[in-house]
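All protein chains of the complex are present and in place, except for one that has been dropped.
Presenting chain A:
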C-alpha cells in the first residue's frame, strides 16, 4: 500500500500574507460591490450574521422570489406587485426607532446598532394573511421583549403602540389624490403579547436585510395573528396604559379588530377564514389546493393561554 503523499502546492498559488490577513475586508468589499451592482429596489440587501433558533416550523419555505414580490404594503400601492415595483426610492438607512411612553429609560435606537447589540436569530414562521393566503418565511430578527427590556417598561404600562414612517416623497401610496388608508399606519399589542418570545422584530429574511417591500429596515412579526398586525418600517414604539388603535380597525371596525388572532372559526364578514391558499406552490395543477387554517395559525400551544377566558368571537 502506497503511503499518502500530500499534494505539492506551488509557491505561485500561495496567497500573499497581506491579502490573507485582509481577507475579511476583501469579502466585505466584494459583497458591497455585488449589492451595488444589483441596484434598484434591491440596493440595500446585505448579508446578516444569523444564529439558529428553536422556532422553526417544519414546512416547505415559500420561495424568496414570492416573499419579496407578493406584498401588502399600501404605502407603496394597493396591488400585490406595487411594493416591489415602487419602493426603489425608499431609504431604509440611516434609521432610528424612538421607544417612549411609560418606560423608565426612553431612548432612540439606531437600526445598525440594534443589529450589533442583539443576536439576529433565524425563525421560520407561518404567515397568514387576513385575505386567506399564507406563506412560510425564514425571518431574521430579535424578540421585541429584548428591546422592551432595554427601556424598562413601568408597571403601569399595559399596551405597546407602533407607528410606521410617513414619507410621501419616497412612498407613492402615501401621496396623490387617492388615499386608501390614513397615515401613519399604526398597530398595537397587549404588553404580554408584545413580550411573548414568539413576537419578533424582523430586520431581515432569507439571511439578508429586509427588502424595502417587506418593511425595511425593521418590522413586527406576530405569527399567531393576521399579517396586518405585522407593522412595517417602524419609527416609533410607545408603551401606554390605553388600548392603542390599529389602522385596519379604524378603517373598518366591523371587519377588523384589535386582536386579529388567526381563527378558522371566526370568519371575516365577507369571506371564510376556515381555509387558506399557500403562496408560491407553482401553477394551477402543481399547487396543493386549499389547506385548513389552524387556530392561532398553529401556535395555539404557545399562545392560547394568553387569551384564557376571553370570548374570541367578540375579541376578533
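Here is the rule we go by: contacts are C-beta pairs under 8 Å (C-beta built on N, C-alpha and C of every residue); 3 or more make two chains touch, one makes a residue touch a chain; residues count from 1.
In the analysis below, contacts and distances are computed from a predicted model.
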| item | value |
| --- | --- |
| Protein name (UniProt record) of the chain left out of view, among "Protein-methionine-sulfoxide reductase heme-binding subunit MsrQ", "NADH-quinone oxidoreductase subunit H", "Ferredoxin" or "ABC transporter permease" | "Protein-methionine-sulfoxide reductase heme-binding subunit MsrQ" |
| Selected residue (touches chain absent from view) among A:124, A:235, A:274 or A:312 | A:274 |
| Interface with the unshown chain - residue positions in chain A | 65-66, 69-70, 74, 78, 80-81, 130-131, 133, 178, 180-181, 248, 251-252, 255, 267, 269-272, 274-275, 277, 279-280, 282-287, 289-290 |
